[in-house]
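Quick one: structure below, then a few questions.
Left out: one protein chain. Kept in place: all the others.
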Amino acid sequence: MPVISYIDAVTQALQEEMQRDEKVFVLGEDVGVRGGVFRATDGLYKEFGAERVIDTPLTESAIAGVAIGASVYGMRPVAEMQFADFIMPAYNQIVSEAAKMRYRSNNTWYCPLVIRAPYGGGVHGALYHSQSVEKLFAGVPGLKIVMPSTPYDVKGLLKSAIRDEDPVLFLEHKRCYRLIKGEVPTEDYTVPIGEAEVKREGDDVTVISYGLTLHFALKAAEELEKEGISVHVLDLRTIIPLDKEAILEATVKTGKVLIVHEDNLTGGFGGEVSALISENAFFELDAPIRRLAGPDVPAMPYSPPLEKEFMLNPEKVKTAIRELAEF
Amino acid sequence: MATDITMPQLGESVTEGTITKWIKAPGDPIAKYEPLCEVATDKVNAEVPATMSGIMKDHIASEGETVAVGETICRIDEASTEGNEPTSAVQENKATPEVKTSKEGKEENKTSAGTSEADGDRSMKRRYSPAVLQLAEENNIDLEQVDGTGRGGRITRKDIQRVIQSGGMTSPKDLSTAETSVQAPSQAQAPGLELGDKEIPLSSVRKTIAQRMVQSKHEVPHAWMMVQADVSGLVKLRQKLKDDFKQQEGINLTYMPFFVKAVVDSLKEFPKVNAVWGGDKIILKRRINISVAVATEDALYVPVIKDADEKSILGIAKAVHNLAEKTRMGKLTMEDFSDGTFTVNNTGSFGSIASQPIINQPQAAIISMESIVKQPVIKDDMIAIRDLVNLCLSLDHRILDGLVAGRFLARVKERLEAYTPESAI
């Protein structure tokens, strides 16, 4: 199996889906001739032309709104928000329109649409090129939110998202783009939306995470094994719809749960996971559920020591796991 | 002094770069911001400028090599006249004292033998998590008896799982008061082991026996008395009947049914002996259910003959036989153990001639039938050889006094002595 990067997995999924179905097209800022500022759509313009790889005006709400209109008509648009931080002008379209279209029309109209957005920090992106935005959308029924961590999952889940009959917010951690590489099959495959995956088995502490911090958890787990601490790691992969069974199973495995995400602590998705566990697995708990998350500051600062302070890393995850293990 | 120059991050999300060409060769003088090499990344192709002046010392990465952001690509000897400007490319080393602290904490807990000073904190010993409580309840584990390896002596789920894996422990609910449990053997200081000693882990049955015995001895004020009975007639009677009995009934005719029968009939006369301790009251039991002690290699069981007063010698014999069989087969159920009102213990079968039985709580008394031994006795002013047996009674002095107990015992004796070879059973 060839080893490719996280971002190559995005490009491959887009390319293969556009080859498979001519209703699939991409639109966004700089996605065409330039191939995307991160190069996620590299080569697509050349292969599919300006009509299916559309350079839009600098208008996030229109990128989302036009994609909604086209998807309602029956196309399969994949809209790119250049940075998740810039998704706010499109919030109304995504939340009021895409997410509610099926419900409000009593299942007659719907939006098979994907909105891709690179999120997350650790790339010197500062306040407005580093944010995690999932908490802003997680409480919006009608929307699906996918946040893969590995190239394999990226490709399989992006294909599922494009083929899905509902709007999918596909959040790609930009630090993972070139940092994370992995084996990806050449033949067509999909990863189902809404299924978490155990990325490592263990019996002392369960870590539940997604995206970049999932890799921190795996690194921490590897190192802690030498100390005799066995860590169970669950990758949510999709946060909406949430794989509740997998979370409860992973909880039962150790009775000690650490939830890790880069998004801010307060209102972050970890709170939802935590509530789910305490409501459904109270008697399995052997320690208070613990959350390790980005601090409650407006956004990630630019200056390196400040960015480093904000960001999670394997050491911080290790410390949190160790504390739980000792509890 | 040479300074390491590292691969810069050329654009967001870029994690590595490939050196396409070295512009400065080793030995070349370098002015600050002069290009050192050309680097290609996924996003941009760029010249990497020097962050300091000096002389190129050596290339660490060669042309065509892909280097991760932050890794050294070359080293520059500082120009001696220049001030020491720290560059962003200099690798920083980080220490994490926070981590170290908690690691020490871990080790402290690991060495918990109850002696070191650091181990003194048992503040979490009784802070049970939901998981621990549930597992303890499901598996009848007395948490007071479990050592916690968590912080502050907290019992972790894994601690409980270890107890369960090692056979668990049974802790009947009516026994679990804190005081008595503390006295339980598993909690006592283990004596030191010497070379050649062998440790036998307690089975759950052993633990139960231990607990119950300790509790009974601890709680119940035992009083004890013994009488001797002349059972020569009974011995002859049994001798006469036993072969036919075996043939007809398929089981051995032992003395046990006669003892039980004598006890049961006497209990009817002395209801106070067929009683249980009720904490703030004495409960006289209507039914007469006789607990009989059955020994196996490594444990003692006390199954119950229900409504023994409705049974003949034959019925009792059969009941005793069945319970003994079930015990040996390990097929006793909770039902077989429950509701006993008085215990008959056949210590005579081990050759014992006197014993001090421990009361089977909450019953009022227990009787043991010792070995029947031929002894010379004075009978009708003549020396005769008679079959004698000692009947030993332990009584709960809270329920019974010597008077009633003595009268009861005397009636048992009379009944046993009343058998003649001609008695019908």
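To keep things simple, chains are lettered A and B as they appear, and every chain counts its residues starting from 1.
Convention: a contact is a pair of C-beta atoms (placed from the backbone, for glycine too) under 8 Å apart; a residue touches a chain by one contact, two chains touch by 3 or more.
By definition in this document, contacts and distances are computed from a predicted model.
Participant: Assuming one chain is omitted from the figure, identify its UniProt name from "RNA polymerase sigma factor, sigma-70 family", "Sugar ABC transporter permease", "2-oxoisovalerate dehydrogenase subunit alpha" or "SDR family oxidoreductase".
Facilitator: "2-oxoisovalerate dehydrogenase subunit alpha"
Participant: For the chain omitted from this view, which of the shown chains does it touch?
Facilitator: A
Participant: Would you indicate which residue among A:Asp153, A:Asp166, A:Asp204 or A:Glu307 is in contact with the undisplayed chain?
Facilitator: Per the contact definition at the top, the residue touching the missing chain is A:Asp166.
Participant: If I consider the whole complex, including the chain that's not displayed, which of A:Ala13, A:Val26, A:Ala67 or A:Ala299 touches that chain?
Facilitator: The one listed residue touching the chain not shown is A:Ala67.
Participant: Out of A:Thr11, A:Thr56, A:Thr251 or A:Thr319, which residue would touch the omitted chain in the full complex?
Facilitator: Of all options in A:Thr11, A:Thr56, A:Thr251 or A:Thr319, contact with the hidden chain holds for A:Thr56.
Participant: Contacts of subunit A with the missing chain: which residues?
Facilitator: 25, 51-52, 54, 56-57, 59, 61-62, 64-75, 77, 89, 92-93, 96-97, 100-110, 141-142, 144, 164-166, 241
Definition applied: only the chains that are shown with their structure count from here on.
Participant: In whole angstrom, how far does the Cα centroid of subunit A sit from the Cα centroid of subunit B?
Facilitator: 47
Participant: Give the list of subunit A residues in touch with subunit B in this complex.
Facilitator: Against subunit B, the touching part of subunit A is residues 7, 38-39, 118, 123-125, 129, 174-175, 177-179, 203-204, 227, 254-256, 282-287, 315, 318-319, 322-323, 325-327.
Participant: Could you pull out which subunit B residues touch subunit A in their complex?
Facilitator: It comes out as residues 9, 12-16, 42-43, 96, 98-99, 102-103, 105-106, 109, 129-134, 150-151, 154, 156-158.
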